[in-house]
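Right, one structure below, let's go through it.
Incomplete set of chains, arranged as in the complex.
For reference, chains read A and B in written order, and residue numbers begin at 1 within each chain.
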Amino acid sequence: MNTPLAGIIPPIVTPLKDRDTLDAEGFERLVEHEIAGGVHGLFILGTTGEGPGLGYRLRREVIDRACRTANGRLPVLVGITDTAFVESVAIARHAASAGADALVAAPPYYMPEGQPELLEYLQHLVPELPLPLYLYNMPMMTKVSFAPETVKQAMDIAGIAGIKDSSGDMDYFRSVCSIALERRPDWSLLMGSESLLAPAVACGAHGGVCGGANVAPRVFVDLYEAAVSRDADRIRDAEARAEALSRIYRVGSHPSTGIKGIKCALSLLGVCDDFMAEPFRRFRAPEREKVARILSELGLRAAGQV
Amino acid sequence: MNTPLAGIIPPIVTPLKDRDTLDAEGFERLVEHEIAGGVHGLFILGTTGEGPGLGYRLRREVIDRACRTANGRLPVLVGITDTAFVESVAIARHAASAGADALVAAPPYYMPEGQPELLEYLQHLVPELPLPLYLYNMPMMTKVSFAPETVKQAMDIAGIAGIKDSSGDMDYFRSVCSIALERRPDWSLLMGSESLLAPAVACGAHGGVCGGANVAPRVFVDLYEAAVSRDADRIRDAEARAEALSRIYRVGSHPSTGIKGIKCALSLLGVCDDFMAEPFRRFRAPEREKVARILSELGLRAAGQV
């Protein structure tokens, strides 16, 4: 039986030069920034990676570039969430041939499904996939959750390796954990809400998919390690830093603010461009100044700066 | 100045043999069924057409087949709604080269946008399109509406030809109509909710995009003509028939029930297959029997039957 994937797996952004051009150098710098920060895996083409907003040619380029840069130093997980079944499978095959390690899929997100349809979807999809799949619970974007009972039944499908929960609902996560720890101890249970990482680890999670780790990977690696070793003081310190950083997500009020804040911070740190995939717009000067102030209060600055 | 597109433009379903195979003969029969019923246009790859659930190769096949079968007898509108900008443009170009007449786009539907972003999106998208565009307001699926103020500003973008509203909110539609009738009398104002077709025409709508017209095109053409000529008795008769048919949308309770009901009815009438795009499932026997009963009460039966 496999050991579950564990640790901090940042959902990395996709640096862009324009709506269809990867900022390839920025992307490589970002990957190195993450590895230098001690993270345990990379998740590309997720929500934070603006996966659904990128054309397919560009998604394949992101996969190729991520796998080549990671070069076996840490596992690469690839988001294949799509409203069209065959496109999910096509991206999955490309990911396998590029050397990725696993796939991640949320429910098809145009028309809301019933739970029996979500289960059948997984029963149809997983056998077509060349790599293990992580379920991705993200109701804010997909309108439906994988209900705990559906997750329980999905535990019987060979080829699923775990679940990432971004619902922000600790009761949901706890309930999925208690089922999985009993029936599928090989599953990896990943928390997608930064503010719930430590409590999630306390109830059995193996790691976290933390957007803020794009900017400050070390903070989340510290928090994860403190949570694993149950060191309450270190948890409190790391949480305070994570909380201070999280103010970049609240500079605006729309759901896209989180990604804009992360890209803006990475741009300020000299890592990569902050161009957003259509139809979103990068922060303008007032928001950019607020992000700069937050970074500065945290003592974060560009590599080249004093 | 152009005359606005008017009349009944059914959002036709995509008959499938399996998840990636068009029921091409069924599709042609469906197009002929619509034309025989007197409709004024065809809208393909919309919500009812399961557009977002189909792979791109299949979407192109649907476009080709629709244009070839329609063969200039009535205009073909093509849904290009997508979360990825470049894929919307690619489908639009294919539609133009296949001979389609217009395009239809709802907001990108993964991450919710703010209104300024929706407007900028249109300002960026429309100049890239080779055909006129209809806005598609469908908040149940896309989570955001084109606010009336955004629609008003979009009236200044050359290349937009009208709006289809499927919000079901008569106040919204009335408010958009009152702006458009003053500023863009050339825009086509299309109602997407069957039960609001007659009142919409009364307040200025040019036509309707009625899912039920897949099954019973004549009923909706009658209703439209009665509404235009303000014939209250004929409106009431046609509405009673439309209402009776609409019971097929309520055989189940999920948002996908409408499409399943339409496909099931078309299958019972011998028009085409009722296979659903992933991750949805066609009606099983109990629902199928209910649909059969509703059709029979309406006197609808397969062409080949007595």
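Here is the rule we go by: a contact is a pair of C-beta atoms (placed from the backbone, for glycine too) under 8 Å apart; a residue touches a chain by one contact, two chains touch by 3 or more.
What you see is a predicted model; the values in this text were computed from it and never measured.
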{"item": "Oligomeric copy total, full assembly; chains in place: 2", "value": "4"}
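Note that only the chains that are shown with their structure count from here on.
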{"item": "Distance between chain centroids, defined by C-alpha means - chain A, chain B (Å)", "value": "36"}
{"item": "Sites on chain B touched by chain A in the complex", "value": "19-20, 47, 50, 52-58, 83-87, 90, 107-114, 116-118, 120-121, 124-125, 141, 143, 254-256, 259, 277-281"}
